[in-house]
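Of the protein chains in this complex, one is absent; all others appear in place.
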Amino acid sequence: MVQRLKSWWKSLSKLEDQPVPERDPIVNSSLAIPLALSSLLLMLSLVWAFYEEGWGLRPWRVYQDEFQELFVSALEKKKPVSREEEQAILASSGYQELLARLRQAEESRQSDLQSLEQQEQQIRQRLAILTRPFTTARSEIQAKRYEVETASASSRESLARQLDELRQRNYRIEFPDGPQDYTFGELEEEFNALKAEQGHVQQRKVELLRAPARLQRQLNEYVNNRLAGLTEVQLDGLIGEARGQGIYIRQIHNPEINLVDRCESCHLGIREPVTLTADEMGGRRVFVSHPRPELLALHDPETFGCSPCHNGNGVGTVSVTKAHGKYKHWLWPLFAKENFEAGCLQCHQNDRHLRYADTLTAGKDLFQYRGCMGCHPRDGFDTEPRETREVQKQITDLFAEKQAEQLKAERLLNLGDRAATNEEANQLYADAQAVTLDVAAIDARVDQLRVRADELLLEVKKPGPNLKEVRMKLRPEWIPRWIENPQAFRPDTKMPQFRLSPEDVQAVSAFIWQSGVEGPLDRQPQGNAERGRQIVESRGCLGCHSVGEGEQQHGGNFAANLSRVGEKANYDYLVRWVHAPRRRTLPYCPVHARDITPEDYAGQGLPFRFDLEYNRCPLGDHSLQVQNQNVMPSLRLTEQEARDIASYLMTQRHADAQYAPVPFIEDQALFDRGRFLVRHHGCAGCHEIAGLEDEGKIGTDLTLEGSKPIERLDFALLTHDAKKEGWYNHKGFFENKLRNPAVYDQGKIKEPLERLRMPNFHLSKEDIDRLTTFLLGSQESVVPEQYHFNPSDQRADVQAGWVVVKKYNCMGCHEFYAGQPTSLVDLPQYQGDGREKLPPNLIGEGARVNPNWLARFLENPALSREDVHRNGVRPYLDLRMPSFDLSAGEVQKLVKFFQALSRQPLPYLPVPQEPLTDRELVLARGLFTSQAAPCLRCHATGDPRTDQTKTAPNFALVSERLKPDWTRRWIVHPEIISPGTAMPSGLFREEAARWVFALGRVPGLESYPGDHADLVVRYMFQFTPQEQRRLTGR
Amino acid sequence: MADTTSQSETNNEDREAAKIRRRKFTFACIFAFLGANFLMTLRFFFPRTLFEPKTTFRIGYPGDFPFGVDTRFQQKFRIWVVRNTEGIFVIYAKCTHLGCIPDWVESEGKFKCPCHGSGYDQEGVNFEGPAPRPMDRAKVELDAQGQIVVDTSVLYQCPPGSECQFNRSGAFLQV
Amino acid sequence: MDWAQLWEIVSLPDNVPIVALMLLVPFFMWYGLRQSFATDRMIARLEADSKLAKDHHRKFEPYRKGWDQKVHVWPYLLRIELLAAVVVTLILMVWSITLDAPLEEPANPNLTMNPAKAPWYFLGLQEMLVYFDPWIAGVVMPTLIILGLMVIPYADKNPLGNGYYTYKQRKFAILAFCFGFIVLWLAMIFIGTFIRGPGWIWFWPGETWDHHRLVFEVNRDLPEILGITQQPWVGIFGALATGLYAWAAGWVCHRFLVWNDFNKEIYARMTLTHYLIYQFFMITMLSLPVKMVLRLVFRIKYVWVTPWFNV
Partner (left out) sequence: MADEKSREEKTPVEEASEQAEKKSPNVIVRIKETVLPFIEKGKEDVRAAQDYKKSQVWKSVFRHQLDETPRNRALAVLTNVFLHLHPAKVNRDAVRFRFTWGMGGISFYLFFVLTITGVFLMFYYHPSKGQAFQDIQFLENDVPFGGLLRNMHRWAAHLMIITVWLHMLRVFLTGSYKTPREFNWMVGVILLVLTMLLSFTGYLLPDDQLGFWAVTVGTNMARATPLLGHEGPFGPELGMTPFNDVRFALLGGSIVDANALLRSYIWHCIAIPLILSVFLAVHFWRVRKDGSISGPSPAVLESELKKVRK
């Protein structure tokens, strides 16, 4: 051995003098061993390849084997349960009775059925015998006829004769009951006759069987409706199916959107008709059935597949990682559990509120409430400013067009004057005429746009308050404290924390303070804090605001927590604010881009007055911004109430709160620096700030952030950690950014102004998940346009409506769909009987109220210009429907929204009531006023004396406010429409297809043939002032 | 394969034999490998999934179909819907002779195959030409909404001699 | 030392062949040269002793009188070919089973891969792009390489070493070729694959490929450094500089050509055309390393700047 090695080494070093062997090495050496060895290895590699093909690369085979066993055993376990249930049902009287009827029906028909079947049998026989000869004959004759039709005149007769012979030829048919002779004509008749008879018999059979069939159906339904799961038989069916299932790739293929999904090759339980839980399936989560079958019902997997919603590589089958798209080169990895609703956005980009997608909707809400949209453009959010710009542009364009048209008209007229012939001239004049008409049309359009522009002035809102008023509103000491760290002062505030140095804070505060406007502010006497507190608790402030801190905190979280207002606010201003939140000190003129001062008005010799009517700019013919751009509505409080509330709020403070004096706040030197910082940090995105009204958004557009190439998301120095720790993906980027917006500055040496600007919102884990979901979903859709949810019918109104509803937080007080939480419903004062004091729920509002009335109500909930300190409909409620000063457009959207929600047609054309005859009038009044009927005990009648005590809406309003058919349903079955209402049920009982008054007797009523409920409704809808006086006059 | 000239020792024979054995083994392996490759290529031509059009589809409500032959779906699904006294059934438009698509000749009330002239009456029963049996019928059933669902992957035949499947439930709808 | 990074690059499916290449080439270099040296030693012996030279079979392979000079292809050659085929197939099978051919994201014209690399066997050219303008690196150079390879048989007038491994008899040819093949071609590929990271920046093996890495690279033209800024002077200077280089390189190559008596012999056999072809290709070949040094060490971009082209 050693020798060998030595010689080998020698051969390596000194090739030329290797020992020369005895026998010629070339011809004597053998390659057999290496050959044998290598070919053996070759075989092994082959085996390996087969293994990979059979199992290694085909995991779904294994899954499907496993599933079959687990599934069958799971079903077996279910069987006994459903058997018991089924037994119980089968034993139930209802079933037995049905069964008996079925049996009886079947027996009664037995004999007829048999006879029919015999008949049919015979007919079949005869047909069987007849068909062949008949069809042969027919084809022969048809052929011959064709010859005749196409024959030349000469040969025609002979052929025609042949045809006749054929027709006359005798066909002998061997029926079992002896032969029979036919000509073709008879044969045909016979054939058709038999056919007809056969049909007839079958028809009879069907009719005969109809009744039993129906019973059978009822029987099955009876069981299925009462059975929770499947019947034992069905289960057995499933088991058989499962056992019979081969092993193959399960595939959904929709060529329209070029979709191929094999997810179900492993997730076999997804669409099974029984619900499979993980522990039923031996703890294997792959095999569970879809947790939201109702979603599958809406989106048929055969059409939509899986990957459009869930992402992942639908085609992949070679390994779980590949199939889930969790590898470097797949751009759409499976959504994580907490983000899967992101998939909804593929098609539901425009749904502000999406059912079944609570996380996503919450994400969108946050995006709006927390003011993300203040800095980040995103389709469907904060659209008003853009629309304003567009409208303005259109107006200017139209003006240009108009001028062009006018010139053209003139030119045409001139040409006409100089025209050679009369015809020509007339033609030209006519054209000129037409052009001038166009001009008129343009004017009309411009007017419309102007109106829209004014609306938009009202609709533009900012997430934060108007900072022009700080001088009047705030205590200067408080400002820097707040800017430095808002959460320290108010933990759940929506104002984020900016990363500012102390100097910057001073500069910013100084700028804010100095840029504020001064204005007349009348001194207010103190109010009664205790009463103030009661008002806050009862009037509905808590729908949006919360009071109290920590444990005591209660109320809505849409607007600020009021617990420390006392430390920051100026009492006089607070009174004004509470009384008229939208009231500005100075109007703002978008055209001149500045606030209009009393001097400006004086200069034009105008009184310094501005509000929704007086909204023209004194310096030119255009509209002013006359309201603060905040959503806080007016509760139509009296001055006194306002004072009380303000006084109460001033008591809301930490006794020990200390504020250092702020000499710098008036320091002019800081102004520019402050202004620069404010712009740099985009404060104007959320606040109205003097001189920065038209600032653009400073953030990235997030509309398609979810499909940005990962390379373009700047992980900066964290890239490698991210890759190592496995969060180098969109989810990871968003989550970390939201948790700590400065995170990607880590380790980088930057000038303060180069640093990332996004402030810290101190979001909770849940909120981060919600926003991440929203952002992940904000993708370029892989699903083609025609699959997106862009309805053109009423559902579009719903989409538009939700935007408004969310904008003004209507959901803080009202319930829009069953089970929707409101801010009020959990408050102690609304428990038990307190429920009565809650605002009405708006489920089915569209069906209830007359849309035209609703529009009026929305723009003025007091339903009166004078007596405004009250509810228009429910004066008896302490809670008050506030005035939002909605624009006409928003009102329209809301009305349409409600109509659409309850599938009501627009415009609403009420069905004309047939007038009450005098007799009916008497009867109705009698019924109405009778002691038996408690109507007037609760319902107001518009009589100030009695109405104080009333606890239900006013009758006088019914005819304009409600819809008759709804009213009728309401008085008959209130508890169905609004569970737990105070309106008593059972006022009427059904009697011979009409509703009859059920409580006590009303003179003359029993003799009335008509429907009593109907009578009442008509009475109410024809409720005249005289009638009212009659009622109240007693 | 070594040269055979120079060998005289005694143990040469069995060395030779061993060599032969190895040679045999080697070639066995190599040919086995090639054979296996051949089989692999055969399998290679049968992919596991296809992307062909669906064979089940909805064609509307029974009310949509008057008595007689309805050729609406011939282009799209290659079927005729026929209604007669017995009910509604679906003929799969494929001549039972050589699989051409026959034409519905309204004037003569028959299906005529352009290829070899097989003729079928309006229930698809052959009465002339080389066709061996009536045209096959596709499976029909009503779904929950009462729409007709046709499944052309399930066909009912009526070959002469053996029993006719046209009376099976599924071969036609009673209405 | 970022081992993860290193492994990521080395184990990249498409880089595996390069790794193999980096192992195979040295091996076969050794494998061949070893035989060359053996031959050389033998030759030396024969040169020394003319008697031996007469009846020696002139190969280092062992040989006895009587062994046949030629052997049958069947079986002696075919069996080897068979073995080779089997082994190659085996390698392919195992390679294909263990390593999947890459399939990355669907092509996206709006998103450039960083780094975006040509197929590995062209990375030499891509690397050259750093040193020359595209028209040279991408077009002229490849053409010259191909032509250069083609003219080798005609430029090489050395009749010795035909059909056997030898170093001594073809020192210059072998050195030149190895320089071209190994230094200028394979080394460039190596750099292009393992050294050039995101943004085509120079990363030493094991250095982390940082997409955000910033490096200070200011590129000046030679004339600038020397303070020449106006055309036509810049152009003229460039022409001169280039000419100078050509002359110097030419001189060096010439020295090689007449290194010793034997080489002189060969030189003597050359016609002018031969000589010019030889010089042309040698000069161009040498220009690459020169430019590399200028670029990498002195950060010089162009030597010759004209309105139409830059060198």
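Going in written order, the chains are labelled A, B and C, and every chain counts its residues from 1.
Methods note: a residue touches a chain if its C-beta (ideal position, glycine included) is under 8 Å from a C-beta of that chain, and two chains touch if they have at least 3 such contacts.
Remember, predicted model here, so these are calculated numbers, not experimental data.
Undergrad: Which shown chains does the chain we cannot see touch?
TA: A, B, C
Undergrad: Return the single residue from C:Gly138, C:Gly235 or C:Gly250 that touches the missing chain.
TA: Among C:Gly138, C:Gly235 or C:Gly250, only C:Gly138 touches the chain that is not shown.
Undergrad: Out of C:Trp7, C:Tyr121 or C:Trp202, point to the residue that touches the absent chain in the complete complex.
TA: C:Tyr121
Undergrad: Suppose we count only contacts with the excluded chain; which residues of subunit B make the list?
TA: The list for subunit B reads 1, 3-4, 40-41, 43-49.
Undergrad: By the contact criterion defined above, which parts of subunit A meet the unshown chain? Give residue numbers in ascending order.
TA: 24, 26, 49, 52-53, 57, 249, 260, 262, 313, 315-318, 329
Undergrad: Residue-wise, where is subunit C in contact with the chain that is not depicted?
TA: 14, 16-17, 20-21, 24-25, 28-29, 31-33, 35-36, 39, 42-43, 46-47, 50, 53, 57-59, 61, 67-78, 80-81, 84-85, 88-89, 91-93, 95-97, 99-109, 111-113, 116-122, 125-126, 129, 133-135, 137-140, 146, 149-150, 152-154, 156, 159-166, 169-170, 173-174, 177, 181, 262, 265, 308-309
Assume only the chains that are shown with their structure count from here on.
Undergrad: Measuring between Cα centroids, what's the chain most distant from subunit A?
TA: If we average the C-alpha coordinates per chain, C ends up farthest from subunit A.
Undergrad: So how far apart, in whole Å, are subunit A and subunit C when each is placed at the average of its C-alpha atoms?
TA: Using C-alpha averages as centres, the distance is 66 Å.
Undergrad: Distance between subunit A and subunit B based on Cα centroids, please, to the nearest Å.
TA: Distance between chain centres: 46 Å.
Undergrad: Multi-chain contacts only, two chains or more: what residues does subunit A have there?
TA: If we look for residues of subunit A contacting two or more partner chains, we find 27, 35, 39, 42, 46, 49.
Undergrad: So which stretches of subunit B touch two or more other chains?
TA: Within subunit B, residues 30, 33 contact more than one other chain.
Undergrad: Enumerate the contact residues on subunit A facing subunit C in the complex.
TA: Result: residues 12, 14-16, 18-21, 24-27, 31, 34-35, 38-39, 41-42, 45-46, 48-49, 52, 329-331, 709, 711, 716-717, 719-720, 724 of subunit A touch subunit C.
Undergrad: Could you list, by residue number, the parts of subunit C that touch subunit A in their complex?
TA: Checking each residue of subunit C against subunit A gives 4, 34-35, 38-39, 41-42, 60, 62-64, 67-68, 71, 76, 79-80, 82-83, 86-87, 89-90, 93-94, 97, 103-106, 108, 111, 114, 208, 210-212.
Undergrad: So in the complex, which bits of subunit B are touching subunit A?
TA: 2-3, 6, 19, 22-23, 25-26, 29-30, 32-33, 36, 40, 48-49, 51, 53, 84-87, 108, 119, 121, 125, 127-128, 174
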